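Of the protein chains in this complex, one is absent; all others appear in place.
Note that the chains take the letters A, B and C in the order they are written out, and that residue 1 is the start of every chain.
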Amino acid sequence: MELRYTAEEIAFRDELRQFFRTQIPAEIRRKVSEGRALARIDYVTSQKILHAAGLATPNWPVEWGGKDWSPVQRYIFVEELQANAVPQPLGFNVTMVGPVIATFGSEDQKRRFLPGTASLDIWWAQGFSEPGAGSDLASLKTTARREGEHFVINGQKTWTTLGQYADWIFCLVRTDASAKKQQGISFILIDMKTPGITVRPIVTIDGGHEVNEVFFDEVKVPAENLVGELNKGWDYAKFLLSNERIGIARIGMTKERLARVKRLAQETPSGEGTVWDDPDFRRRLAWSEIELKALEITQMRVVAAQRTRAADKPDPSSSILKIKGSEIQQQATQLLMDVAGPYAAPRPDREEDGLNLPSVGPEWADAAAPLFFNFRKVSIYGGSNEIQRNIIAKAFLGL
Amino acid sequence: MELRYTAEEIAFRDELRQFFRTQIPAEIRRKVSEGRALARIDYVTSQKILHAAGLATPNWPVEWGGKDWSPVQRYIFVEELQANAVPQPLGFNVTMVGPVIATFGSEDQKRRFLPGTASLDIWWAQGFSEPGAGSDLASLKTTARREGEHFVINGQKTWTTLGQYADWIFCLVRTDASAKKQQGISFILIDMKTPGITVRPIVTIDGGHEVNEVFFDEVKVPAENLVGELNKGWDYAKFLLSNERIGIARIGMTKERLARVKRLAQETPSGEGTVWDDPDFRRRLAWSEIELKALEITQMRVVAAQRTRAADKPDPSSSILKIKGSEIQQQATQLLMDVAGPYAAPRPDREEDGLNLPSVGPEWADAAAPLFFNFRKVSIYGGSNEIQRNIIAKAFLGL
Amino acid sequence: MDFDLTDEQRLLAESVNRFVSDRYGDFEKRKAYRAEAKGYAAANWSAMAEMGLLALPLTEEEGGFGGGPVETMLVMEAIGRGLVVEPYLATVVLGLGLLRGAGGPPELQAQVAAGEATLAFAHQERQARYDLHDLATTARRDGDAYLLDGAKGVVLNGDTADRIIVSARLSGGRRDRTGIGLFLLDAATQGVTRRGYATQDGLRAAEIVLEGARATLLAEDALPLVERVADEAIAALCAEAVGAMETLRDLTVDYLKTRQQFGRAIGEFQALQHRAADMLVATEQARSMAMYAAMMVQEPDAAARSTALSAAKALVGKLADQLGKEAIQLHGGIAMTEEYKAGHYFKRLSMLNVLFGDVDHHLRRVVAAGGLPD
Partner (left out) sequence: MDFDLTDEQRLLAESVNRFVSDRYGDFEKRKAYRAEAKGYAAANWSAMAEMGLLALPLTEEEGGFGGGPVETMLVMEAIGRGLVVEPYLATVVLGLGLLRGAGGPPELQAQVAAGEATLAFAHQERQARYDLHDLATTARRDGDAYLLDGAKGVVLNGDTADRIIVSARLSGGRRDRTGIGLFLLDAATQGVTRRGYATQDGLRAAEIVLEGARATLLAEDALPLVERVADEAIAALCAEAVGAMETLRDLTVDYLKTRQQFGRAIGEFQALQHRAADMLVATEQARSMAMYAAMMVQEPDAAARSTALSAAKALVGKLADQLGKEAIQLHGGIAMTEEYKAGHYFKRLSMLNVLFGDVDHHLRRVVAAGGLPD
C-alpha cells in the first residue's frame, strides 16, 4: 500500500504539467482559476492544443485517438488538468457522446462524428433534462415519431449547458409511448441547424448565461442518426453517466482554488494584519483542506480498484465523490467570498457594457460572489445530492 | 415590546431565588449542578421543602394547592428552579398525573391522591412506553380485561423512569382490542405493590439506573382506579403531554451548566494557561450561549403568547423548544467533557464499592462523560427530534 | 416582559406590509424599479415619505413617528419580505440616525423625512474590512469648514444620495479609536468623484474619491456615535434578514407542495420534510434574535450593547446562510435561474452577511468579550 506515485508516474505527471503550463494560453488559465466564464473560443483553443498533442480523448479507444493509459495515469491527467486551471476537454464530446458513439454507434457514425468530436470541430450539447423531469430523468416527454426515413422530434429540453455554442445535440427521446418509463426511450443525434429548433438562454443567479432551453417543433432528423437500437437509449444513457467517475469530485480544481484562497487571504488586509491572521478563517480553511485530502484518497482508492473490478458495476464511490466533492467545492467558493469581505458586494458592469472600467475592489473580488452563487449548482446537477443519498441507501445499504 | 422583567417580576424572581438558595440543601444542589444521579431521599427532601412553602404544584388548580400565577411568573419559577440547580418537583406527579386527576378524575380520586401526589408521599411512575411502541405510542399492547369490580392487567411497560422508587404507576392500557389504534385505550392508576408486578432495572450507557422495565402478569386493579371514561385514555394522555411547554427546553439548567463550564475552563490548565485561553473552545461555547439566548427569547414569546391563545391548541413552539433545547443541552455536556480532556476517561468505582476513594482527576471530571452519554437521551425521549420534525412538517408546514 | 405590539406599532406594521405587497407582490415590478435612474422607484420613495416611514425616528413635534428600534424592525422586516430596493437603510437608519445623533441640521432632517433628500454613510475603506475605526481618510480645517481627502468604498446608495456623511480622521493614526470626526458633504461639491455600481443583490453602491472636498463638521470624537448607529443598522439588517428568510422558506415549502417527481409532490419525501422543518426552526430562532437585537440596541452600556448586537448578527448571519443554501438545494435547478424569485432572496441574504461584519467577525467579538452580557 503506497500513496506516493512511482518514479514513472511522477515523470508522467511532470511532463503533463510542463505541457499544460507552457502550451495553454495563460489568459485562459487565469479565467479558469478565477472561476470566470470562458468564451467559446477559449474552449476551442484549449481543446485543439490538447488534441494536437493527442491529449483530448485519452479515455477513447486507441483506434479513435485514445490512450492505453492505466487508471492511475488517467487520474493524474485529470488532476493535472484541473490543478493547472486548464479547461477540461468538453465533457459532452469526450466523456459523453464520444464513448457512446465509439461503443454503440455504427461504423458510419464513428467515421462521421468521432474526429470532429475529438477536435471540437463539432460542439455537442446534451439533451437529457426536461422541465418536468429533473431528478426523475426517465419521465421525459420529448417524442420522436417515425415518418419514413426520418424521426420527427417534438418537445423541450432544458438546462442545456453551453447549448448556445452547440453544433449538434444528443438527445433522449421517447420512441414508444406505450412502454414502461425507462423503456421506449431512444438516443438520437440532432443537427442544431435543423429547422424547428429554438434555443432560449436561461440566465442564472450569478448573471451568467451557461444554460439554455431547447425547443423542438416538428424537427426532422434522418433515421440514420439513431444511435444503437431503437428503445435502448436508457442503457446508453446509463453507460454514459457511469462512464466517468474520475474527476467528478474535481479535487484538482478545488486544490488549486484553496491554494489561491490562501494566497489571497495573505494579501487581503484585515485589522493590523491580513485575513490569513484570523484563526477562525484558517480553521475553516484547514477543515476544507483536510476533508479534501480524505476525499482525494477516497478517489485514489476508487482509481486503484478500477484495475480489479468491472467498469459497469455500480459503486457507492461515485455517490460519495459527488456528495463530498460538491460540498468541498462549495466551501472553497464560500471561503473565497469571505476573503473578499465587503468587496464581494460590488457587481460592476465591466464586460457587458464594454467600458473596460477598472475593478471596484481587488481585481479578483468581483468574481467571488458570482462563483459562490453559481456553485450552488454542483450539489443539484448530475443527480442531486439527495438522489445520491437515495442511491447509497438503496443500492449499498439495502434500505 | 420589552424583554426585561418588570419591577414586580424581578421582586418575584429574587424572592424565589433567595428561597431556593437558602432552603434547599447545598449538597442536593451540588449533585444537580454536576449532573450526578439523585437518591430518592434527595427528591423527597427537596419537594417537601417546596411543598411546605406552597411551591410544589403552582400549575395545579388553586383549590388543590396551585397558584394563580401569570404565565410569566410560572416561567420565572421554572427558570429559577433550574438556574439554581434545584431538583424540579417530580414531573410524573406534578405536571403529569396530578393535572390529569385534577381535571378528569373523580372527586374521590382527587381527595385520595392529590395531597400525597403534591407532597411526594406518593411517588408516581409513568407507564406509557412499551418495547414495541417507542415513537409509535398508540400501538401499545398492554391489556386491561374487565373482571367484575376489577381490571386485570397483562403486558409490559418500559423506559419507566425512576420506577424503582414508585409507589403507584399511571398506565395507558388497551381496554378495547377491536377499536382503532388510538381508541380503545384507557388511563388507569395501579398500586406498585399489587401482586404480579415485576420491576427490572435497565442500566444505561452512563452506568446509571434511571429507567426500568415493568411487567404486569394478571395484575388485579380495582375498577375505581380508572381515570375518567373507559377508552378515553388517549385524550387524557394528549392533555398530559401537551400540558407543560414551559421548561421543556431546560434553558435555566443549560445556562447554569454553561456558566459552570466557563468557570471550570478557567480553572483547568492547558499549555501556558487554561482551557479558557483556547479560542476554538471559546468559539464553541459562544455559539452555545448565543443559540441558547435565541431559544430563551423563543420560549419567552411562547410564554407571552399563552395569555392570548387557547392552551390546548397545538403549537410548533413545543417542537422547536424540544429540538433546539435538546441540541444545546447536549452541546453543554460535550463542552464539559472537552474541558475534562484526558480526565474524562477515568471511571473509578467510587460509590459502588463504598471505598470513598478520592477522585482520579479533578473532582467534577469523572461525572462529565457519564453526563454526556446520558444526555443523548434528551433528543430521543418525549417524542424524538425526528418525531418533532414530522410534527412541524405536517401540522405547521402542511407537508 | 412583554411581546405585544402597541396599537400604533400594529398599524405601522399593517401599512408597511400592505405597501410592500402592493408594490413588490409582482416580482417583475422590482426589475422595473431597479431600471429607474437611481436604481429604485422614485414613486415608491415618495409613497414611503407620505406614509411617514422616512420620518420614523423624528419626534411627533418634528412631524415624525417617534419610532425606535421596534418600529425600525417592523419596517425592515417588511423590506426583507419584498426585497425592497429603496434606500431606507442608507437614508433613514444610517443617515438620519447619524444626523440625529450628531444634532445635525433640523432642516435637512425635515427634507429627508419629506423624501426631498437622500443620505448615504461613507465609512468603508479598502484596508478597513469590518473595522469602523480603521480610517485613512483625513479632514483638515479650512476656515469654518473641513477639507476631506481619501477614498471610501461600497457606500450603500452612495451613487445617488444628495448628502453624504463621511467618517474621517481629524488626528491620530489609522487604527486609533480617537480623533475620528463625522462630516456632512454635499454630493455635488467639488472634489467628490463617485463611481456607482450595482451590487450582487441588485441594490446600488458607490466608490467615492475625496480630493479636498469641502464638508461641515457634524461631530468630533464620533466613534461612539458611529458604533451605535452601526449597531442600529445591524439590528435593522437582522430584521430584514428575518423577513427575507420567512418569505424564502414559504416559497420553498410551496414549491415542495407543487413540484412533482417520481409521481408525487416532492414535499411528500420525508428527508425534504425534515429539512423544511429545520427551516422553520431557523426562522423562529432568527426572529427571536432579531427581537433581541432590537431591544439591546437601546442598552446604555456600549460594551454590552455591542456584544449583544454582534451575537445577533453572528447567529442571524449563520442561520440566513444555512436557510438560503437549503432553499436553493430543495428547489433544485429552478432556483438557480435569474427569472425565479428564490435566488434573489438567497443573494440578498448572502450579501447581508458582508455588510457591517460577517459571521466570523462578530463571533470573534463575542468571544473577545468573554460571552454574552447577562
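Operating definition for what follows: a residue touches a chain if its C-beta (ideal position, glycine included) is under 8 Å from a C-beta of that chain, and two chains touch if they have at least 3 such contacts.
No experiment lies behind these values; they were computed from the predicted model shown.
Although one chain is omitted from the display, it touches the following shown chains in the full assembly: A, B, C.
The chain not shown here is touched by just one of B:P115, B:G196 or B:P346, and that residue is B:P346. The missing chain, though absent from the display, is touched by one residue of B:G134, B:G196 or B:P222; that residue is B:G134.
Within the entire complex, the positions of subunit B that touch the omitted partner chain are 129, 132, 134-136, 139, 158-159, 202-205, 207, 268-272, 275, 278, 280-281, 284, 337-338, 340-349, 357, 360-361, 369-370, 372-373, 376-377, 379-381, 384-386, 389.
Touching the omitted chain from subunit C are residues 269-271, 273-274. Contact between subunit A and the absent chain runs through residues 1-6, 9, 72, 262, 279, 282-283, 285-287, 289-291, 293-298, 300-301, 303-305, 316-317, 319-320, 323-324, 386, 388-390, 392-394, 396-399.
Criterion: only the chains that are shown with their structure count from here on.
Averaged C-alpha coordinates put the centre of subunit A at 38 Å from the centre of subunit C. Inter-chain centre distance (subunit A to subunit B, centres taken as mean C-alpha positions): 53 Å.
Multi-chain contact residues, meaning those touching two or more other chains, occur in subunit C at positions 272, 363. Residues of subunit B in contact with two or more other chains: 279, 283.
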